[in-house]
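Reviewing the structure listed below.
Missing here is one protein chain; the remaining ones are kept as they sit in the complex.
Chain naming follows the written order as A and B, and within any one chain the residues start at number 1.
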Amino acid sequence: MQISTHELKSKIIESLKLQDITPEQIDDDAPLFGTGLGLDSIDALELVVLLEKDYGIVIKDIEEGRPAFRSVQTLADFIAAKRPQ
Amino acid sequence: MRETEVVIAGCGAISAVGCGIETLRDALKKNSSGLRPLEKFSSPRFQSNVAGAAPRNFDDDNPAWSLATEALQQARESAQKILAEIPAGRIGLVLSTTKANIEALERISENRPCSETARRHLQANLLAADLAAAHGARGPVQTISVACVSGLIAVQQGAKLIQRGEADAVFVVGVDCLSEFVVAGFTALKALDPLGCRPFDAARCGLSPGEAGAAIVLARKDFAADSTIKIRGFGGSNDANHLTGPSRDGSGLAQAIRVALKSAKLSPQEIDFVHAHGTGTSYNDAMESLALKTVFGETSPPVSGSKGMLGHTLGAAGVLETICCVLAMQNNFLPGTPRLQTPADGAPKSLLREPKFGLRVKNVLKLNTGFGGMNGALILSHE
Partner (left out) sequence: MNKISIAAASIVTEADLPSARLGQRFGRLDLQSQLALLAVASLKINFDEFARDRIGICLAASAGSLSTDVNFWNGRNGIGGPSPTLFAYTLPSAAVGEIAIHFHLTGPDLCFVGDDKNLLAEAADFIRRGDADGCVCVFCEAVTAGCAEMISLPQTATAGAIFLKRGGGLREWREFDRDMKALCALILQSKSAG
């Protein structure tokens, strides 16, 4: 089942406590790390926690998550694919 | 006032390799490791159960007090004759710790027995005050908490108190204890090596937590004529880069080293040995290697690290590892790097896997770095 990118963006904003930004201002395909939203390594770990807490997905190895974390869209696709039914 | 010489008059330690300075010295000479799998951290909620536990009672509700007291008692005993000449009002205490008696937080939150004193020592400054009172230090008391550089900064603060004339002797005490709090935290950061840390190794992938109590008695040289190891220089800096990751190029640590060398009036070539921070994480060891290359070029002095033996003892590390340097200087040997097998590409070419004996060690550079971009470099000199 596809994940609404709007919902995912809200969760990211809430979990990472981003200020002065709305889901509408985050582009589906913009990079999450480095440039774009400019998230860092601690944020990556926090997103791993989010995936387990909200979607039941356990990432054993951070490298496994790397391609998924490229953008909101790739993360949404990853969740849709890995989410326990 | 800066001309006042500050020397090391005594030491005490309790750590993963056992209790007492002689035990630590023997472990350094044997290059052994005190890291072990612990039942306490064997649940799946922890990334690794390998840690450096001190020989102490794990039912103790105040391990911070116990470890600190043991180390300080040893240190005072070893500096007995010198301290006998100094009134209590001229003896200060500087405590270095990151988590003080965090054990109490765990107990209170789970309604397990926790004494008032154990709870009181959640506050590091009260732990410091009580240690000072119990050990006859009625001079200035300071509580330092600067992440993993705390210990080195505490040594420097102790030296400053003496140089400024505020004290004639200072007990520098470092303590941090193994706790579920810390292991859960490093697990959340995925920073632990499941097999135990391997500083500077090609296969390194994380740190191992450790606990220790470590104490150094610093004194004015005029009170300690026979003490031959002095605090010669110090430098501190901040990477201003990221909260948990060091600046990738090592420039902040290189800056701290340069400031230390300048304050010691030494050139890089005059350093005989570098005791590294060497946590075993991918980033730290790479950064440290770069910093050393920046300062020393291709010919860095012999380098080694002790966290494969002791684990990362956080607030105690700077004090405990300074004591390792003192033991090396007093016994004419260079420690090796326990648990190192294959040095990583980019590790210093002068990295020592095994100890080297029969060497006069005159000038030692001790390094530590910590979360929040902290860097510290201490220089000790042997007469």
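What we mean here is this: a contact is a pair of C-beta atoms (placed from the backbone, for glycine too) under 8 Å apart; a residue touches a chain by one contact, two chains touch by 3 or more.
Note that the coordinates shown come from a computational prediction; the quantities given were computed from them, not determined experimentally.
Per the touch definition above, the residue from B:D239, B:D272, B:D285 or B:E321 contacting the chain not shown is B:D239.
Of B:N62, B:T98 or B:S227, it is B:T98 that touches the chain left out of the display.
One chain is missing from the display, and on chain A it is touched by residues 16-21, 42-43, 45-46, 48-53.
Even with one chain removed from view, chain B keeps its contact list with that chain: residues 2, 45, 98-100, 102, 104-106, 108-109, 119-120, 122-125, 128, 140, 142-147, 153, 157, 160, 164, 180-181, 184-190, 235-244, 252, 255, 259, 370-374.
Everything below uses one rule, namely that only the chains that are shown with their structure count from here on.
Centroids built from CA atoms put chain B at 39 Å from chain A. Of all residues in chain B, those touching chain A in their complex are 188-190, 242-245. Chain A contributes residues 40-42, 45, 49, 62 to its touches with chain B in the complex.
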